[in-house]
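All protein chains of the complex are present and in place, except for one that has been dropped.
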């Protein structure tokens, strides 16, 4: 009981965080028909800046880190990506009025990871003083790529079987490289490489770090506007997508929280790391995932998976998921 | 006499301010045919950043303010917006070679408010140490919306009468909501709401505030280039538009200075507040106003009102108006 009260208080505080405020503000502006727009060039540049910042920091810290500690969380990240897609395949994809390949594509998008949501979680955690391993954001590709690969493979196996062609085989390697070439993952990995191999401390401290929170506030505004704009698309597809978009982020996050807790107990994975793993699981890919899925499962209607993810999945992950997992960590690990 | 000397000295100093320097520099570059351009996406983003900064600051301070103090200045702001349009209607619009609806549209644009000019005034005042009530920038919509609404209503009443249709009525509410949806006012109001309802101090102090002056310098450059580019359009329309564009900002600002002085004496409105009110009156809308007027008075030729405003009104308001009203305040309120 006290747990729930404690959690609700923390949750109410989160609603005053500017990160969430800008997200909601963007949705409200869009709902009121405002003509305010953040140009696409700015949006793309902000995403680049945030992921480069996260990557550089990760790369600089990984130099000092004991990478053995990363093993179990990385394995769990892969496992979570796989679980999310299988869960989506055997729940969402078998519901009425849902075309199976579109259900699988949606599950793939929710298994993949959002750099913006990750950045939002890091900003909130930094403000709360909740620390995590510097390599934790680098768990991103370990969850992202397996989820996209598995979803595309499963959808193609399904489509091939239905057609009765037994001959065609789905090639996995092109899907992996296509994921790695996505703009978000490219920026993150380049940042990690530069953080590892060069000495970017000055440019990090004078540019990428100080601009992080401010650029994130603009990005949240864009994502709020985008979420509202996609609501209409969501209305056009089966209602089960809306249910999935609202519920799945929290279910996925809680599964990750459980696995993260195991890593905490066995190898000392930090509470902040557990929260980040949960946020990665709760997030759905907003930038790199959609084009990869569109290329990999061309017969699936993007309105289904982008609608569920952008209009519901991302706002739920940011506005409910982040405070939920932070609150949970504060209560669970304080009492432990 | 000493007053004039004192004022001229201050005015000469203002010419060395970088705000004005960038404005003039932009016009000179454009006049020399430079190919330098600030991309449109950057321009839009800078306007967003400046108005968000002004809004956030206003919102954070309004929390602590006694809003009763805002009553009289807000009332005066509405009054000034109305006076400017009526003045334009019964002087500009009756001059030879001016189509009445275009004259009214021009008066509406000059009654509406420019966020960039407001930002420029705030930067100059901050550098001069001239303080103002934190809610003073929030007077913006109180002058902007009534001016646009009145101009559109008057133009339509005029056009309807001329056609002899007595039946059509002009709807006011759509004009109000259309103004509120404009990108400049949306950004300002969103900033105020976020400043009031969330705790954006960190993001304000680390991002919006430090970038303000620099982004403003870039915006001034764009406005200088834009002013020169519009001179040709101004040449094509009646010469009275040029006279109006040069004289009206100062007349409007002086009217506002007088009303602001009354508010100073009766309710203690600060000298800096009086200057801001004058600058709001002197400015003409550069971003949100033109599309609203174009939609509201489709038969008016935009070259007339945009030419007069962008090529003359805005440079006059910034380069002459701001130092004039600051100098006036320093002399009037020092002797008071």
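In this document, chain identifiers A and B correspond to the written order of the chains, with residue numbering beginning at 1 in each.
Simple rule for what comes next: a contact is a pair of C-beta atoms (placed from the backbone, for glycine too) under 8 Å apart; a residue touches a chain by one contact, two chains touch by 3 or more.
A quick note: this is a predicted structure, and the numbers were derived from the prediction, not measured.
Asks: Identify the residue among B:80, B:107, B:215 or B:259 that touches the chain left out of the display.
Replies: B:215
Asks: For the chain left off this view, which of A:190, A:231 or A:247 is in contact with it?
Replies: Of these options, the touching residue for the absent chain is A:190.
Asks: Would you indicate which residue among A:28, A:41 or A:127 is in contact with the undisplayed chain?
Replies: Per the contact definition at the top, the residue touching the missing chain is A:41.
Asks: What is the set of subunit B residues that contact the non-displayed chain in the whole complex?
Replies: 16-18, 20-22, 25, 29, 32-42, 127, 210-211, 213-215, 217-218, 221
Asks: What subunit A residues would touch the chain not displayed?
Replies: 39-42, 44-45, 48, 177, 180-183, 186-187, 190, 193-194, 197-200, 202-203, 206-208, 211, 291
The working rule: only the chains that are shown with their structure count from here on.
Asks: Report the inter-chain centroid distance for subunit A and subunit B in whole angstrom, where each centroid is the mean of the CA atoms.
Replies: Measuring from centre to centre gives 43 Å for this pair.
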